[in-house]
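Heads up, the thing below is written out as C-alpha cells.
Removed: one protein chain of the complex. Kept in place: all other protein chains.
Up next, subunit A:
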Amino acid sequence: MTSKELILKNIRTNNVVQDTTLPDYSNFGLTFEDKHSYFSTMLESVGGKALFIKKEELEETIKSIYPDEKIITSNVEGFSLANFDANKENDPHKLKDIDLAVVKGEFAVAENGAVWVKNRDNRHRALYFIAQNIILVLEKSAIVNNMHEAYELISFGEPSYGAFISGPSKTADIEQSLVIGAHGPKSGYVIFVE
C-alpha cells in the first residue's frame, strides 16, 4: 500500500467526526459607510499610507514622495517615470536593485487595509517583495467592504499567484518592537486614482 492509500484508509476507518454543512456567506460581514476612510485608517495602523488623487497627478505625486529613488519599474499604464522594465528580465534575481516598484493593484479591502494583487501584468511575483519600496495603484472604485466580498472577485483558473498585501513588510520579533521593513519593501503606499 502506498502512503497515500494508507493515509486515506486511516482517515476513513472509524472517523467519528460528525458532518456539518458549510456556511453561506451571502450578505455576511460588516460593511462601511465610507470604505475609503476605513481602509486608510487600517493601512496607516500597519505603517502604510493611502492617497487619493486624479489620474493626471500620478507622476507628480510619486515624484514628490520618492524624489531620490533611482531604479524605478512600473506596470501601470500612463506612468512614464519608469527606467527599468522588470517584465523584460528572464531571471527575477535581476530585480534585486530596484528602488521603487509602481505596481497595479486589483482591488482594496476596507476591513483590513489590504490590496489584492495578481501577476497578470507582472511577470515576476518576486517584484512585490524584492523592491525596496512599493506603490500599489488602483481605481478608486475598486474597493470592497470585507473578505467575503473579496473572495467573490477572486478565481484561480490557470497556474498563478496572487496576494493580499497590507502595508510594507514588518516584524516584531525582537522584544515585540515593531520594525517596518523586514525582507520585503521598507515602505508601502496605496494610491487610488480617479
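FYI, a residue touches a chain if its C-beta (ideal position, glycine included) is under 8 Å from a C-beta of that chain, and two chains touch if they have at least 3 such contacts; residues count from 1.
Convention: contacts and distances are computed from a predicted model.
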Inset, instruction - Could you check which of "4Fe-4S ferredoxin", "Cysteine desulfurase", "Sugar ABC transporter permease" or "Hydrogenase iron-sulfur subunit" matches the UniProt name for the chain that's left out? - result: "4Fe-4S ferredoxin"
Inset, instruction - Kindly state which of the options A:34, A:68 or A:175 is in contact with the chain not pictured. - result: A:175
Inset, instruction - Using the touch rule from the top, list residues of subunit A that touch the missing partner. - result: 2-4, 6-8, 10-23, 25, 28-30, 42, 45-46, 92-93, 96, 109, 111-114, 123-126, 128-130, 146-148, 150-152, 154-156, 158-177, 179, 181-185
